[in-house]
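Take this structure, written in structure tokens, and hold onto it; I'll ask about it next.
One protein chain omitted, others in place.
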Amino acid sequence: MKWLEKLQTIDRRIIYLLLALSIILPLLFPIGLPLEISKNTQAVYEQIDKLPPGSVVLVSYDWDAASAPELLPQAEAITKHILEKKLKLVAVALWNQGATFADRVHNSVAPEVGAEYGKDYVNLGYRPGQAVVLNSLARDIHATFPEDVTRTRTASIPMMQDIKTIEDIDLIVCLSAGDPGLRTYIEQIGAQYPVTITGGVTAVSVPGMLPYLQSGDLVGLLGGMSGAAQYEMLVDRPGLGMGGMDAQSIAHLLIIAFIFIGNIAYVAVGRKKK
Amino acid sequence: MRRELPIAITFVSGILFLLDYFVKIPYLSEYVVGHFLDWAIVVAAFALLLGAANLLRIHVQRIVKGKKEWWNSLILLVAMFVMAIVPIIWTQQNAVYEYLFKHFFEHLNGTMFSLLAFYIASAAYRAFRIRTKEATVLLIAAVVVMLGATPIGAAIWKGFPQYSDWLQTVFTTAGMRGIMIGASLGAMVTALRIIFGIDRSYFGGQ
Partner (left out) sequence: METLGIWIGALCTLAIFSYLLRENPFFRTAEHLFIGMAAGIGIFYGYQSIVTNAWNPLFNPGDEPRQWFMIVPLVLGVLLYTRFLKKGKWISRIPLGFMVGVGSALAIRGVIGASFMNQITATMSLPLWGVMSKFGIDSLLFILGVLGTLIYFYFSREQKGPLKVGASIGKWVMMIAFGASFGNTVMARMSLLVGRIYYLLGEWLAIL
């Protein structure tokens, strides 16, 4: 049973290599596993889909480049849905890199659906202060964001004429990678104002959001890359989410295999020592 | 004065915002709280620059003293100034800023955190040992969730997504809710202690 002992002290670089291969191979040779839409993804879709044209959706970009593989595809799919439905989109950010990602998403999606800056969507950018920013924007969006990212006065942007406080917002979609983020919106705005909150988070944040889903403080939730893939399918815009699902699947199988092999080796060697 | 003034300011601003939550007092809620919120955003913006000021101090010293690998400090400072000055002059929608963000920063930041994937794989192999009943339950829940969230789970057995949803809707939500209620109580007590000046640790060592 010498090989079992060897298995227990395997070089970490072999583990790294296997992991890399488990992602590279399915990307090169896709299996095309069918996707199922979860009820939480469907709920997000329905919240946006049921809004009449002209309704205002606040999209919050509360993430950085480290979470982009999960939240960028979510943002693109949701933005396509919002702009295609002829809803007004107001983008803000509680994380400073979010403001740049909002530009990126708008630049890639707006031309596809023929949306126009200032008329259909606007990027108000980032403000520091976390919970302070949300309480402030709930009272007065123009005072919290006096200028947008192009340094145009918010008061002079056509679509912002009638969007001044939280009462003018019909739905909040928060895409968040931690705090400040979806929890901050639920706590600071959801509990004080009658506006529906939905959103998407990185997979690691999903368990922390589940109690809010059950209590109804949060309606619908996209979880990580698989949530993004499901939304991409719903709005028919394949991207990194759908493209990465096979690789994600195989990587999960590999991790499960690692846990089992590690334990088999441990048990076998342990018994022998006894 | 040195000790009392900051504590008094903490108390007044804290109590004001608490009052505003429970009872809306016409002038106070509309006017004073509104102004305080506007001010807090600006002070937070100054605080944001504080971190950069610290970095500047440390790395200028490293360069001046010619410490080991001082050129890295120089790279850091140059990167800092370029990323700050370019958008300050030409906004964040400027081509140079967007280029630097897209081709340098995004990859550095993204890759830094993706290293964790390798470590978690290594930890799964070496450290995830099923020694107790508790660990076995933890493992089963983890496996069902990992398979339930990706298409391969449903391809292996239709039950995986369903049981993953069941575990998360019933048990994870219940456990997280219990923890959340407890943590909320803790957060409220801590915040009250700060507002009433009982906890002053945030002033640094007093």
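Note that the chains are named A and B in the order they appear, and that numbering of residues resets to 1 at the start of each chain.
In this section, contacts are C-beta pairs under 8 Å (C-beta built on N, C-alpha and C of every residue); 3 or more make two chains touch, one makes a residue touch a chain.
All of these numbers come straight from a predicted model, not from anything done at the bench.
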Chains in view that touch the one left out, judged over the entire complex: A, B
Option from B:I25, B:V42, B:V64 or B:I156 whose C-beta touches the chain left out: B:V42
Contact partner of the left-out chain, one of B:V60, B:I156 or B:A187: B:A187
Residue ranges of subunit B at the interface with the undisplayed chain: 2, 5-18, 21, 35-53, 55, 57, 69, 72-73, 75-84, 87-88, 92, 99-118, 120, 124, 134, 137-146, 149-150, 162-163, 165-185, 187-188, 190-192, 194-195, 202-203
Contact footprint on subunit A, counting only the chain that is left out: 13, 16, 19-20, 23-24, 27-28, 66-70, 96-97, 99, 125-128, 131-132, 135, 144-147, 151, 153, 155, 183-184, 186-188, 190-192, 202-204, 206-207, 211-212, 214-217, 223-226, 240, 243-244, 247-248, 251-252, 255
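Criterion: only the chains that are shown with their structure count from here on.
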Geometric centre distance via CA averages, subunit B-subunit A, whole Å: 16
Contact set on subunit A toward subunit B in their complex: 10, 12, 15-16, 18-19, 33-36, 38-39, 64-69, 97, 99-100, 103-104, 125, 127-130, 132-133, 135-136, 139-140, 143-144, 149-151, 192, 203, 206-208, 210-211, 213-214, 223-224, 226, 245-246, 248-256, 258-259, 261-263, 266
In the complex with subunit A, residue positions of subunit B that touch it: 21, 34, 37-38, 40-41, 44-45, 47-48, 91-93, 98, 101-102, 105-107, 109-110, 112-114, 117-118, 120-122, 124-126, 128-130, 139, 143, 146-147, 149-155, 161, 165, 168-169, 172-173, 176-177, 180
